[in-house]
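Below is one structure; the comments refer to it alone.
With one protein chain held back, the other chains of the complex are shown just where they sit.
Should a chain be cited, it is by its letter among A and B, assigned in written order, with residues numbered from 1 in that chain.
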Amino acid sequence: MERLAVQTTKHKQIVDITDLVNEHLRSAKKKEGLCHLCILHTTAALTTADLDQGTDLDMLDAFQGMIPKLKYRHPHNPSHVGDHIMSSLIGPSVLLPFEKGKLILGTWQRIVLVELDGLRDRGVVLSLIPS
Amino acid sequence: MERLAVQTTKHKQIVDITDLVNEHLRSAKKKEGLCHLCILHTTAALTTADLDQGTDLDMLDAFQGMIPKLKYRHPHNPSHVGDHIMSSLIGPSVLLPFEKGKLILGTWQRIVLVELDGLRDRGVVLSLIPS
Partner (left out) sequence: MERLAVQTTKHKQIVDITDLVNEHLRSAKKKEGLCHLCILHTTAALTTADLDQGTDLDMLDAFQGMIPKLKYRHPHNPSHVGDHIMSSLIGPSVLLPFEKGKLILGTWQRIVLVELDGLRDRGVVLSLIPS
């Protein structure tokens, strides 16, 4: 179990962490199995995505537009509750196969950290599972 | 592999099951690894969430408001199909790291069972994975 640190640089941001994860896999003893990544926050999430030009901004716009405009109860800043809700919906973790010290991903598939309330220092726990 | 029973008490409800899971981890032989939770239903889901006061109700309102108002085909009660759809979208399982017999979670992060068609007895399968 290792902790990765990811510094986001914008208020809303899709951060491609594929290379960061592959770097850790390259130096790991286990060469094959499943790689688990889990984010320890409630306004950020992990998933995989296509990052063709502009698609990161499209995703952020869509995620924001998806939240119904309702009278929310969340304290201090009710309009900010959408960030918590999208984070729960996207989910806090991904589990992906790797072999020969490298993630197995589709041609266009990248691992992304979805920052919904940055900029912040985000913590991600990486665990390797034999399979 | 163990089965946890969770009784929901409302028709729509966010149930914090973090303490229930930590209780099982405390008495488990494995002290470190990944904890997998999987719900065996199609109108309930598992994820992590911020549970600041009122946020549970905000989430339920948002989940319901997110489902487009369309002419659905689902038999018996078509308006109920949104519960199935949100359950598929949130997802049936979470996988989270633990150490020293306790979940590793962010400061505000809780494991929640999202009840979309209660009140019911819900079954959750807990499995521990070495990592």
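To be clear about the criterion, contacts are C-beta pairs under 8 Å (C-beta built on N, C-alpha and C of every residue); 3 or more make two chains touch, one makes a residue touch a chain.
Note that this is a predicted model, so its numbers are computed, not measured.
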Contact with the hidden chain (one of A:V6, A:L70 or A:L96): A:L96
Chain B residues that touch the omitted chain in the full complex: 1, 36, 38-43, 66-68, 70, 72-75, 78, 81-82, 84-85, 87-89, 91-93, 95, 123, 125, 127-130
Where the unshown chain meets chain A, residue by residue: 32-34, 47-50, 52-55, 57-59, 61-63, 65-66, 89-91, 94-97, 99, 104-106, 108-109, 112, 129-131
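Everything below uses one rule, namely that only the chains that are shown with their structure count from here on.
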Computed distance of Cα centres, chain B from chain A, in Å: 19
